[in-house]
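The complex appears here minus one protein chain, its other protein chains still in place.
Up next is subunit A:
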Amino acid sequence: MGLNAMNKVMSNKLHIALYIAPALLLVSVLVFIPLILSGYYGLMDWDGIGAKTFIGLENYITGIQDSKFWDSALHSFLLAVFSTLSLAIYLAVSIILASKIKGADLLRKIYLIPMLLSSVAIAQLWIKVYNPSSGILNTFLRSIGIENPPNWLADPTIVLFAIFIPILWQYAGFYILIYYAALKNIPESLIEAARIDGATPFQIATRIKLPLIKEVVSVTIVLAIVGSLKYFDLIYVMTAGGPNGASEVMASYMYKLAFNSYNFGYGSAIGFLLLIITMVVTVIVRKVTATKERIEY
């Protein structure tokens, strides 16, 4: 009788609807419908205020031929490459951190601090770090005898690298945290066995630890690449895509089209291309990095 009553209560349609409705409604109306509308608005000539005129695929064709869009896409992809390469540094730090280091817990928490700050605050802080005359970077460079240190954010040839440093700074703690947790999950007995067999610490790291956390590494590669394609806040605040488009990324290009030039139709088309590119890259990177066998130990 109890189970019957339970089934009745737990499969009551009204109850189910009541509990799922608020979340489902919000996500449908504010996340999914706008995504679909973005594709639809992309078919319009529209300034955001006046009437929409249907122009077919014109915006999408313009987008595909727009060299400024592809430049911004290239910058996004470069950031994705830098982010992926920097995973090696995080991994190395994590391997050291997980090797019976006293104070490891405190250190990984210190590493995490920048991750907690808003991208706006980080951008403002690093604008100051890079300040050509009074920033700590150039003050330091001058103190070691470099007389004309670069103007980091104003030089189109280095601005993208200059922007990547705060990104590295911001996310280091996050990736180290993930790798550290995965490394700590490796049973001590495996490492001990290798040590007894005469493996060097370097061999233990590359032949035993790395293969065992392969799955986690592929997850972080997906995160680093997909995250890079969506970068916006930090770049928008630090350089607004400048100088002269040298640090423009896909999201900042789309944002300017819509909210600075009031080109809502074209902006929507670029936004929709951003969605498609992100989805396609996510699927490809997942496929490529997927580990075939699940590791059991």
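As a convention for this text, a contact is a pair of C-beta atoms (placed from the backbone, for glycine too) under 8 Å apart; a residue touches a chain by one contact, two chains touch by 3 or more; residues count from 1.
Basically, contacts and distances are computed from a predicted model.
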Missing subunit (named according to UniProt) among the choices "Heme exporter protein B", "Carbohydrate ABC transporter permease", "Na(+)/H(+) antiporter subunit B" or "ATPase": "Carbohydrate ABC transporter permease"
Contact with the hidden chain (one of A:80, A:222 or A:246): A:222
Given A:121, A:146, A:193 or A:290, the one touching the chain that is not displayed: A:121
Hidden partner interface residues of subunit A, rising order: 2-3, 5-7, 9-13, 15-16, 19-20, 22-24, 26-27, 29-35, 37-38, 41, 48, 93, 96-97, 99, 101, 107-121, 124-126, 128-129, 133-134, 136, 139, 169, 172-174, 177-178, 181, 201, 219-220, 222-223, 226-227, 229-230, 232-233, 237, 250-251, 254-255, 258-259, 264, 267-268, 271-272, 274-275, 278-279, 282
